[in-house]
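Removed from the display is one protein chain of the complex; every other protein chain stays in position.
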Amino acid sequence: MNGVAARTRARELDRQRRWSVVRHVVARAAVYAVAAGAALVCAAPFLWGLVTAFVHDRGGPGASGGPIRTGRAPTAEHVRFLFRSTPFPAFVVNTLIVGSLVAVVTLALALPAAYALARLNRSWGTPARMAILLVYLVPPSLLFLSFSRIVATLGLADSFWALVLVYPTVTVPVSVWLLTGFLKAVPVDIEEQAMVDGHSRLGAFARVVAPLVFPGVVAVVVLAFTLSAGEFAYALTFVWSNARMPVSTGMPARLGNGDPLLWQSMQGGAVFVAVPLAMAANLFLDRFVAGVTPHR
Amino acid sequence: MRGVPARGRPRAGEKARLTDREGFLAWAFLLPSVVYLTALVAAPFCLTVAFAFSDANSAAPSYRFAGLRNFRAIFRDDVFWRALGDTLALTGLSMALVVFFGMILANVLLADFRGKWPVRLLVLLPWTTPVALSAISWRWLLDSAYSPVDPILRDAGVLHGGASLLGRPPLATASVVAVHVWRLTPLAAVILMAGLAAIPRDVGEAARLDGAGFWRRLFGVTIPLTLPVIVVAAVFGAAVTFADMAVVRVLTGGGPGASTQVLPALAYHRGVEDGDMGQGAAIALFLFPLLLAGVIGVLRAVRRPEDANDGEADGEEP
Partner (left out) sequence: MRGEPAGSERVGAAVKAVEARGLVKVYQGARKERVRALDGLNLTIGHGEYLVLLGPSGCGKTTLLRTIAGLEQPTEGEVHIGGHLANGLPPRLRRVAMVFQSYALYPHKTVRHNIEFPLKAEHVPRHMRERKVRWAADLLGIPHLLGRKPRHLSGGERQRVALARALVREPAVFLLDEPLSNLDAKLRATTRDELRRFQQEIGTTTIYVTHDQDEAMGLGDRVAVLDAGRLRQVGTPRDIYDEPADTFVATFVGSPPMNLVSRGDRLVGFRPEHLLPAENVAYDSRVTMPLRIDRIEYLSGDRHVYGSVTRIGLETRVIARLPATVITPLTVGETHEFAVPADRLRFFDAEYGTRTAPVRIGG
């Protein structure tokens, strides 16, 4: 009697064991499927752009069928055109300059502010942190009209200095938020140890705390760079000369209305800009996650 | 008694420097940011309000109070109402989809699998790429002589005649939503990853031992514990979608027939391109109450865990 029950039980357990193996396999397959699908969807326009950037011009619109069916070897003609005969290199240089300057300004403002909020316990600490975070949510579209007036008054109209002045309004709040998380992860003991070891508060910050949040600093640089490279509304409003435009407005405004040749070149340009930025961000994805996570 | 090194006493002669004082440092560290943000966010905001009640335009930059005339003008304007409705619908729909896909993506990105690095790289592309560039790429993909989508839709009978994908109102709106979702899902996923990573491991494992399956764990443990982060992700995404004009401008240019016009693009159009700063400002100002609602949402979501933290810290105080 008991033997039968035990055998039934064993068979039941076996069944469940097999079932859980199946479930595991299905779950793994789902993870891979979603990952692959997401990667494909996310990269779709760029992949398409990359392909079309290297195919021959079909000779004007109207012809039916995809460009791949032309059956000719890939060509670097469009890419060469992009770099030789369009202002694209100037756009990239402008973006790099603006991004670097914005990153420097952001860091200079945000690191001390984040330290003040994370460590120097004042009664206004939490409200101040909230207020700075909320500034991030104020959309550029609410401000650009006023900014255009301010920028004109300061004599910065049609100059990328206007962007250097204005972009930190976007980057500083996020960076303060991010760095506060990083700074809170540095044990207070270590800082106090540095103070007992003969440094002032400022010295402890500079010598011990700042090196320890270096990954956060780099994350902020990447973030500031990405945000300022992607900004559109301000760039559109403040800069209108070809030579001074950044990529984000330069490409749609100067290239986007032309012939298919330009369009094809531009796809190459988009990939050229997008991939390095994504790679930089990918390097610091884990840091971003760590920085956003509330630390106890 | 044992001898004590002569230098082993406080150097009372030296005074505490300014750099030792917490109070001073706190101000010195925070003030630059506060001054900067006040000057370049608070002040322009007030200026925008002032413009909204003036007849300022780019031709005659003098300020004259105009009362509610700008508001009356835009209230009578069909385009404005359509843009307002479109903006809201676009934002709401995009956010629902962004949070949904973001949650899936965050879970997958946190899982272990081979080839994680290239997948993450590709997934980050939409977020890190300048939005105008991605909009160009999308337009190229959806609506050009080279589009692979166009012929497929034509074969399927969705499109016919001369109109292209972005030239037909419902499809154009859907495309705009799709691009927003595509662009913001990675950002939401990164924020949600942070929330998911912060769930103590043992909570999930305890639920597993209690016999909870995947769905029960998702709705019983994961979502409630990450709710504040979900709200943050949604509001951040909403703020970006809501304020965005690049996608609409590049993808559809507001068309066809102002059917995808959104408030920020309209404000830009009126305020900068038409030169009527007063009306532009008045339109932009309509973003504010909606923004405020979002702000309150974030505040409530973020404040709760903050409070819990304070309690913990005080409990440890010797």
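When the chains are written out, they are named A and B in that same order, and each has its own residue count from 1.
Throughout what follows, contacts are C-beta pairs under 8 Å (C-beta built on N, C-alpha and C of every residue); 3 or more make two chains touch, one makes a residue touch a chain.
Keep in mind it's a predicted model, so treat the numbers as computed, not measured.
Shown as candidates are A:89, A:127 or A:211; the residue that touches the absent chain is A:211.
The chain omitted from view is touched by exactly one of A:20, A:153 or A:193, namely A:193. Against the chain not displayed here, chain A makes contact via residues 187, 189-190, 192-201, 203, 208, 211-212.
One rule holds in what follows: only the chains that are shown with their structure count from here on.
Remark: chain A and chain B have CA centroids separated by 13 Å (rounded to whole angstrom).
Chain A makes touch with chain B in their complex at residues 27-28, 31-32, 34-36, 38-46, 48-49, 52, 58, 60-67, 108-110, 112-113, 115-117, 120-122, 126, 128, 130, 132-150, 165-166, 168-169, 172-173, 176, 200-203, 226, 229-233, 236-237, 247-249, 251-252, 256, 260, 263-264, 266-267, 269-270, 273-275, 277-282, 285, 288-290, 292-294, 296. Contacts from chain B toward chain A in the complex involve residues 17, 19-23, 25-30, 32-34, 36-37, 40-41, 43-45, 47-48, 51, 61, 104-105, 108-109, 111, 113, 115-138, 140-141, 144-146, 148, 151, 182, 185-186, 190-191, 193-195, 197-198, 214, 235-236, 239, 242-246, 249-250, 263-264, 267-268, 271-272, 277, 280-281, 284-285, 287-288, 291, 294-295, 298-299, 302-303, 305-306, 309, 312.
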